[in-house]
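Here the complex is missing a single protein chain, while all its other protein chains stay put.
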Amino acid sequence: SDDDGTDDPTTGTDGEGASGEDVQVGMAFDVGGRGDRSFNDSAAAGLDRAGEELGVTFQDLSPASDGSNRDELLRELADGGHNPILGIGYAFFEVMDTVADEYPDVQFIRIDGPPSDRENVAVMTFAEEQGSFLMGVAAALKTETGQVGIVGGNEGEVINAFGAGFKQGVEAVDPSIEIEDQRLSPGEEPAGFADPAGARVAAEAMYQRGVDIIYTPAGDSNVGTFQAAAEAGKWAIGTDSDQYETVGDPELQEAILTSMLKRVDSAVFESINTFIEGGDVESTSYDLSDEGVGYSTSGGFIDDITDELDDYKQQIIDGEIEVSRTE
Amino acid sequence: MELTGITKRFPGVVANRDVHLAVRHGEVHAVVGENGAGKSTLMKILYGMYKPDEGTISVDGHPVEFGSPKDAIAAGIGMVHQHFMLADNFTVLENIVLGAEPRAGVRLDFAAARERIEETSERYGLGLRPDRLVEELSVADRQRIEIAKVLYRGARVLILDEPTAVLVPQEVDALFSNLAELRAAGLSVIFISHKLDEVRQVADRITVIRRGSTVATVDDPQATSSRQLAHLMVGSELPTPETTESTVTDVVELAASGLALSSQDGPDLLHDVTFEVRRGEIAGFAGVEGNGQSELVEAIMGLRKPDAGLLRLGDDDMTSWPAHQRRMAGIGFIPEDRHRQALLLDAPLWENRLLGWQGNPPAGGRFWIRPQAARAEAATIMREYDVRAPGPDTIADALSGGNQQKFVIGREMSTTLRVLVAAHPTRGVDVGAQSAIWDRLREARAAGLATVLVSADLEELLGLSDTLYVLFRGRIVARLDPAEVTPELLGSYMTGAAGQEGARFTTGDAAGEEQAARADTEEESR
Amino acid sequence: MTRPEGAALRLSRTRRMLLILALGFVALSAVRVITGETVLTSSGTARAMLILALPIGMCALGGLVAERAGVINIGLEGMMILGTWGAGFGGWHYGPWGALLGALIGGAFGGLIHALATVTFGVDHIVSGVAINLVAAGLVRFLSEAVYADGAQGGGPTQSPPIGSAASFSIPVLSSGPNLLGRLEDTDLPVLSDLGGVLYGLTSGLTAFALIALAMLPLTWFVLWRTALGLRWRSAGENPVAAESLGVNVYRMKYLAVITSGALAGLGGLMLVLFTGSYREGQTGGRGYIGLAAMIFGNWRPGGLAAGSGLFGYSDAVRLRASSSAAVLALLLFVGILLAAVGVWDLYRRRFVLSAVLLVLAGAAIVGSLALDALPSEVTTMTPYLVTLAVLASATQRLRPPAADGMRYRRGEEH
Partner (left out) sequence: MTRLLGWWRRIAPTLVALGVALAVTAVFILIIGENPIAALVALFDFGETPVAQANSIGVWINRAAPLFLAGLAVSIGFRMGLFNIGVEGQYRIATVVAAGLGAAIVLPAPLHILVITLIAMAAGAAYAAIPAILKVTRGVSEVISTIMLNAIAIGIAAYLIRSPFVDPELGAGENVATTRLPESAHFPGLNELFGVLGLEEPRRPVHGFVVVAIVVGVVVAVILSRSRFGFELRASGLSALAATANGISSRAMVVKAMLFSGALAGLVGLSDLLGSAHRFQPDSFVAGYGFTGIAVALLGRNRPGGIALAALLFAFLDRAGPRLQSEGIPPAAVTIMQGIVVLSVLIVDEVARRRLRRREERRARAQDQATTPVEVAS
C-alpha cells in the first residue's frame, strides 16, 4: 500500500530523476497516519508527488495511537537507510532532536513546531496566523449579522495561532464585529480534534445566537461544524486543506465558504527537492509570500471579495500589516 | 420410583457406589449418612443435575434418563437444595414461577401466577406472601418458598436435602406438619438429615448411606433407636452433649452490661442485655432466630457498635475496641454462616488458618505473616480435628461442609483463647464430627475457657451450657439452670412465655415494614 | 405489578420524587432569572442534551442489559466503536436505515465476542471487555483500510463516506405549526418559559432514530421486568445456579443479553454517526465508559441510567453551548444550591459532619459562582465530569448490583 513509489518509480523527468532515484525518503506521520484526509494526507501528497516527479523511493510510517513511538519510527527509518527523514507534526519536536543526534549524517525535516538548533534538523513552519488573518477578513466582509465565531480543537500553540490571526483579521476590517471563541478540549488535549458531535453542538449554539460564519480549526471535528452550518444555512470556514473538495458531501460543500490552506504538501515536496539537488535543507517559514499558506476559492463563494483579500495579503507580504501568533 | 446400581465418580472420589434406593408413593423416605457419604450427590443425580456413571433411574417402573433438571421436573421430581437456590433480590412470586411462567401474550401474567401460588400455599399450609422480597424472609420462610417452587411445578416426588439443619424447633415442627400434608396428598418425600431423632420421628422408611454405598434400609424407624442408626452410619455410638462436672470459676472473663442496639426504624434489636461469663463457663443463649442472637454475637465481636452499654474483657473495657483488637486479645469466633463469614472459600486452608488471626503469632504478626508456620498449623488442625482434605494447600471450597466446620473450630481453638463466641458450632455436621466438636468445647472449658454459645439445637444448649439465657425480642427474658429446665419449658420462654403472639411473627412484622420501604425504592426507579 | 402493602407509601414516594424534581426545576429557573443565562433552560440546550445523552444512554442501557444477566460489560466502548463503523458502512450503502442495521450488527458482533469469551470460555468479564476495546479500535482501522482503500467517495482509513441525513420532524401543534411550546419559551416568564424551552427542545427536530433510541428505555424496562423472558434474563444475573436448576438455559440468556448489549451500544454509535453525517475514527471519545458510569449512577435501573446520562448530557450541552464561562458559573450556582439543600437535609437528619462538609462545599460553589467573573477554560471543559461527580457525592448511594454480576458461571460446577 505504501510502497507504490518503490515498485515503479515513475519514468518522470530526466536530470532530476537521475539523482532522485538513489534517494530513499522516510516519513513519519502524526497520529492518525496516512489516509486522514487532512494534515497527514497533505504531507503524503507531497511525498507522493516527490515519488512521481523526482523519482525518489520512499517509505512512510504511522505512530501508535498513543503517539508513544514517534522516536522509534525515526530510528526505524534511519536504520533502514532513509535520508532525508521527515517528521510530520508538532509532536516531533524534541524527539527529532534526540534522534538527530544519534544519526548525525541523516537530514531530518520536521513540519511544524518550534525551531531546532541541531545542524541536521530543518523545521518547516507555517504562518497559520497570516492565513487565518485572511479568513478573518473574509468572515468580516461576509458576515451579515456582525457576529462571527471560532470552534477550535484545543488551546495548543498552533490552534491559538489560528485563533489569534483570525481575530486580527476580523478587527482589521471592522472592530465592532463580535467574535465568539469556543474550544472543545482544554490545553493540549487532542480529544477535541476527534469530536465532531461536540463541534456540531457548539456551532449550533453559535449560529442560534446570531453568528453566521464560523472558523473551525478542529481537525476531524470540522465536519460537525459543517453540519451545523448546512443545517442553519450559514457559513463555515475550513482549515488545512481545501475542505470543499475533501468533505465529500454536496450538502456540506454549500456551507463551506472557503478554507485556510496550509501547504504541507509543497513544503514536503520542496524540501525533498532541495535535498536531491544537493542543497542545504534549511528551516523555512512558509507564509503568504511563498504560498505556503493561503485560501481556497472552490465553490466560488468568495469570488466577490478576492480583491480585498489579495489586497490584505499584499499588505501582509509587504510587512505593512504584522500578524501576531498570539492574542 | 427406584434407583438401581447408581455409581458416580468425581476426580479422586467415588461419591456413590452401586446405590439402591426405592421410594414408594406417599411415603417420607429418609436418607442418612456421614458428611461426604454421598447423599447430596445421589439426590442431584435423581434431579438430573449430574449424570450417573452407572446405574438406572426408573419412575413408575419406566426407566428414565435425565439430561437436566428440566427432565426431572417433567417427570414430576422436585428438589429443595441444601443451600437454598433463591434469588434474594427477587420476590417470592418471581422465584417460584421462574422457568415455568404463566403468560398473557408476551407479558408475564402476574395475576395468574399470584393466584396459583396462593392456591398452592393454602392447600399445603405454606403461608406464602407472593410479593415479598426473599432477602427479607427468614430461613424457614425461604424453605417454604423452595417447597412451593417444587409443588408449583406439580412434583410428585419431593427431595429435601438437610432441610432442618438451619431451623429452630418450632420451625421444624411446622415443616413436619407440612410434610404430613404432602404425604396425605399422595406425594413422596425424600428427606436428608443428620438429626437422627427427627428422622425417626418423621420418616416412614430410612436408607443409610455409608461411604457412597447403601448399607441398610430401615423399614420401621420408630422401632429402631438413634443409637442403632448411628452405628449403621459410622459404626460408632451416638454422642450426647452431656457435660459432667462443673468447671466454672469465680473469675469473670467476659461481661456485658446494658448493651443496646437499635435498628433503623423497627424495634430495638438488643435492649439492656447484661450478663457475665466466667472462666470455665459455657453460657448458652437460646432464642428463636431473629431475636437478637446474631446481633449480640456481632456486638461482642466488635462487628456492630452498640448504642449503649459496656463490654469488658477481664479487667479491660473493650467497648470501643475495633474487631481485630478483640481477636488479638484472645476472643475466638465461630460465626453462624461458616460458608460466608468464616472462610475464604477460594483460598487454601493455610490462608484460612490465618483469617481472623493474621495479627497473632506464630503464623500472623503485627506486620508480617509466616506462610510456613500457617501451613504447619493448618496441618496440625487437620490432624487434630480430623479434617479430611489432602493438605494445607487444598482450597477450602473443596471440603465438605462438615469438614469446613471442623477446620473453623480447630482454627479458633488452636490459639490460646480467653473467650470463645460460638454460633451454631455443629450445624449441618454429622454425628461423628458433632461429638468431636463437643469434646473440644468441653476440653477447652475445663482448661478455663469462657464460652458464649448460641445454638438452635436445644439438646446441645442444654447439654453443654453451665448457664442458659433466653433472648426474646432483644432482651434477656430468662436466666436458667440447664440441669433443671426441660426443652418444653425452654421453648415457651423462647416464644415469649407471657404473650400468645409467636415471636416469629414479630420479626415477620418488622421485616414487613422494611419491605414496604424497599418496595418503594424499587418502584421509584422503575 | 401491584404490591398491596407498599401501594400507599409508593404513591407518596412517587409524589415526593416529582416534588423534588419540580423544586429543582424552579431553582434552575430562578438561577436562570438571576444570572440571565438563558442557555440553562433554552430549547437548544434541551435538544443538545438529548443528542449528547442518547449515545451515552444507549451504552448505559447496553451495560444494564448485560449486567442484569450477570455479565459485566466494560467492552461497551469497543462495541460502540464497532457500531460507529457499521453505521458508516451501512449508511454509505443504504442510507440512514442501512446505518441502523450496520450499527446493530457491528455492536452485536462485539457482544458476540464478549459472550463467547465470558460465557462459553469463562474468561474474566473485565479482561474480555478490555480486550474487546483494544481489538475494536484496531479492527475498525483494518476494515476501513480494506473497504475504503481507494478513497471511495470521500471514505478513507479514518472515515466513511457521508451517509446522508435522516429526516427530522417536530410534534405538531406543540412544537410546529402553532408551536405552543416554542412561544411559551419566548415569553420570558419565570419557570413557564423555562419549561417551554425544555419541552420545545425535546419535542422538535426529532428523527425516527432518536425516537427508536428513546423507545429502548421503556422497552428494555418492559422486557426485563414484565415478561417471562426478562425474569429468566435477570435470574441469570441474580442466581444462575437456581435458574439452571429450574430449567432456565442460563448460557442462552447470557448470550442473548450480551449480544443485545452490544447492539444497544452500537445504536449509541449510530446516534453519533448520524449526528455528524459520517463515521470518523475515534469519534466515540470514551462515551462507552461514561455510559458504564451512567448505568452505575442509575443503580442498574433504566430510569436511573436515563437520569445519569441526561445529567451528563445536560452539563456537556451547557458548556458547549455557553458563549462564555458565565453560563458555567450559573450552573455552578445551581449545583451549589443543590448541595446546600442536601446539606440542610442532612442537618435535619442529624448527620452533622456530612452536612457541614456539604454546606462548606455549597458555600464555596455559591460564593465562587457569584464572585468570579470567569472560570479557567480547563474548568469549563471539565464541567460534565465535575457536575456528575458533585451530584453523586451529594446523593448517598445504596448501590445494588445484580447479585451474581461478574461471576464466572459454569454449568454443573455450582457449589
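List of remarks:
By written order: A, B and C. Residues from 1 in each chain.
Note that contacts are C-beta pairs under 8 Å (C-beta built on N, C-alpha and C of every residue); 3 or more make two chains touch, one makes a residue touch a chain.
These numbers were taken from a predicted model, which means no experiment stands behind them.
Partners of the chain left out, restricted to shown chains and counted across the full complex, are A, B, C.
Considering the whole complex, the residue from B:191, B:333, B:438 or B:472 that touches the absent chain is B:333. Only one of C:30, C:112, C:137 or C:191 touches the absent chain when the whole complex is considered: C:137. Mapped onto chain B, the footprint of the missing chain covers residues 7, 9-15, 17, 36-38, 53, 211-212, 301-303, 322-327, 333, 335, 340-347, 351, 354-356, 358-359, 364-369, 371, 388-391, 394, 398, 400. Counting over the whole complex, chain A has residues 1-3, 33, 59, 61-69, 71-73, 75-76, 79-80, 90-91, 93-95, 98-99, 102, 113-115, 125, 155-157, 185-189, 191, 325 touching the chain that is not drawn. By the touch definition given at the top, chain C reaches the unshown chain through residues 113, 117, 121-124, 126-128, 130-135, 137-139, 141-142, 145-146, 157, 286, 289-290, 292-293, 296-297, 354, 376, 378-379, 381-382, 385-386, 388-389, 392-399.
Rule of thumb we're sticking to: only the chains that are shown with their structure count from here on.
With centres taken as mean C-alpha coordinates, the chain found closest to the middle of all protein C-alpha atoms is C. Here the CA centre of chain A is 36 Å from the CA centre of chain C.
Centroids of chain B and chain C (each the mean of its C-alpha atoms) stand 44 Å apart.
Annotation for chain C: no residues touch 2 or more other chains. Under the contact definition stated at the top, not a single residue of chain A touches 2 or more other chains. Against chain A, in their complex, chain C makes its touches with residues 39, 44, 48, 51-52, 55, 137, 144-145, 149, 153-159, 161-162, 165, 272, 275-278, 280-283, 285, 316-317, 320-323, 377-378, 381-382. Interface residues of chain C, counted against chain B in their complex, comprise 1-6, 9-10, 13-14, 17, 221, 225-232, 234-235, 238-239, 241-248, 298-299, 301-304, 398, 400, 402-403, 412, 415. Against chain C, in their complex, chain B makes its touches with residues 47, 49-50, 68-70, 73, 79, 81, 83, 85-90, 93-95, 97-101, 103, 106-108, 110, 131, 149, 345, 397, 512, 515-517, 519-521, 523-526.
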